[in-house]
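Reading through the structure tokens given below for one structure.
One chain of protein is taken out of this complex; the other chains stay put.
== chain A ==
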Amino acid sequence: MANQSELLPRESLLWIFAAQFAALLPQFALLPLWIVCAWAFAVYWRLEVFRGRRDLPGRAVKLLVVALTVGGLALSYGRWFALEPMVALLAVSFTLKNLELVSRRDAFLSLLLAYFVAATLFVYEQTIPYALYGTICVVVITAALAAQLGHFSARPRRALGLSLRLLAQAVPLMLLLFIVMPRLGPLWAVPQNKSGASTGVSDSMTPGDFTRLSKSDKPVLRIAFDGPVPAPEQRYWRGLVYSDFDGRRWSQGFGVDPREGGVVRWSGREQSLPEVGPRYRYRVIQESTNNPWLFAMARPISDTRGVGETSDDRIIKRGPVYSRFAYEVRSWPRETLTDVRELDDFQHRRNLQLPRGGNPRTRAWADEFRASGLDAEEISARVLKFFNRSFTYTLKPPALGVDSIDEFLFGSQQGFCEHFAGSYVFTMRAAGVPARVVAGYQGGEWVDQEEYLLVREYDAHAWAEIWIAGRGWQRVDPTAAVSPERIRDGLQNAAAEEFMADSLLPLHRIGILNRLRLEWDMVNYRWYQAVVSFDSDKQQNLLKKLLGEVSPLRLAAFIAVPVALALIGILLWLWFSGRGRRLPPASRLYQKFCRRMARAGIARRPGEAPRDFARRVRVEKPALAPMVELITAAFEKAAYGEDPAAQKQLRRLLRQWSPGANFMFLKTVGAGRIATGE
């Protein structure tokens, strides 16, 4: 047992528990429930110890508890080397430390651990609300640390005030470290959660089945352009190409994914760059999708590390996008490119592939086109015309049977982009034109004076590409033939009635809410741009912009100069605040007079009154006496009689006189002019 005087007082304990609660609160949602119970249990036990009803647990109990928690973790997670079990382990050991909370040293240990636990929050989320919460955590934990100093400092206002003051003082240091601290890569990689469901665009589409069109307004992409901006009808963000159709389901097909041997050029530099410069340069910030697909306009090249281009003009990431990911893209629109090669045999066959049987009406219809000897563009125009004539765009199409294409084209004639794109590609293939379905996003909404384009999940779209000899792949959007407003104005406007029809409140109709949502998205975007995505590249760039060239000397100066300035500021402040009030003018003048007298060899003693000093001057330096007496009289009237005229007179006297030039003055002014006071 520790020395009695070291035992933690009540307010120390309460502060520690408050800090622990603050640090653990966001984890409670992520961790298994029994860890919350473990924390509550540990706190309860410790409080019982404080009340003297129980002893701190002995070795056997502690061992038992450790065994239980390890078992619990093993049961809850099943695997060890992943992020969540590690965080859970930290949280559990943190809570169990309460059972050993005896001395002040333990309190400090627990609170320092609390900082670490609070920081693990950012492993999951780095958005503004979490950052704010993290700040609050730090304030509370620091207050708890401050409260350990004794009863007086444990009062909430005082502890929090001290904490806020300390942290405010640390802000400049934080900013400095944020800018100059080298961004090291992780020392070890903890596998992240891969089980999260993928959202938005998936690796296949099945138009005939239950409609899976996302109505979520969650942001997916934020695209900021550097230079020209594509026209709205050009904004097709390609993510996936479906070449394989099994009669119901469109999918990528074997050998496209790099994991299956798909060819990916991982560095843009290796690629022969097109002669014409890129039309568009932009930066995409993509929310986590748990898939490796990235989204870009046709013919993209990306210099971002870990991003490669595929042969079907997409870009993909080496690993899945588990957290927000930003990449730079340059896009060459296809019509600007001249290096069109012939479609090779494999590609030719792949993009004409159709299932062996099924959909006879469509095949027959397509055979008519083939027989009529039309070229690809004419066939496409005919099909689109057909769509335009008798189809409706709806978000709630009926489910389709076995021959889904037949049923759609000649039966229901209602559907959305997947239906149109799928049946169009099927028809084209049947007519002998190589075609494929492309999935991704279309459109986007400008945020804050076109600072960036916000693409949401409901902007997901599917369209088609057909091969035209000599011109290469050309984008065709069958949906545009049916519902041009879907492409021009976006889903929300095109299907306004259906859109969110099942949502409880028609919130999307309230303009101000939409604007606020966009504003909030903008704030988030800036936050991500400025803070979260501040990696070593950005750091280098910023330092280069600030310093011109990053050298140790300049970096040292960059750190030392603000620190020196701050220290000088503090010094000046101390000096000025320590000097107290400024003296009244008369006293300052008299001080000046005293300094001159001191230089002339006769210094006033601190406690010597002006008149006594004048008397002493008369004895020791009679030559100076008349003038000194005049000055003394003027000073007494100015300083103690508060006579402004005397102050002016004193100023005049001092301006014209110095002990060295004594006689000159007496001649010019004459003593008689100056009243002697009494």
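The definition used in the following text is that contacts are C-beta pairs under 8 Å (C-beta built on N, C-alpha and C of every residue); 3 or more make two chains touch, one makes a residue touch a chain; residues count from 1.
Here is the rule we go by: contacts and distances are computed from a predicted model.
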Protein name as given in UniProt for the chain not displayed, "Class A beta-lactamase-related serine hydrolase", "Alpha-D-ribose 1-methylphosphonate 5-phosphate C-P lyase", "Phenylacetate-CoA oxygenase subunit PaaC" or "MoxR-like ATPase": "MoxR-like ATPase"
Candidates A:G306, A:P584, A:G601 or A:P644 - the one touching the absent chain: A:P584
Residues belonging to chain A that touch the chain removed from view: 580, 583-584, 586-587, 590-591, 594, 605-612, 636, 639-642, 678
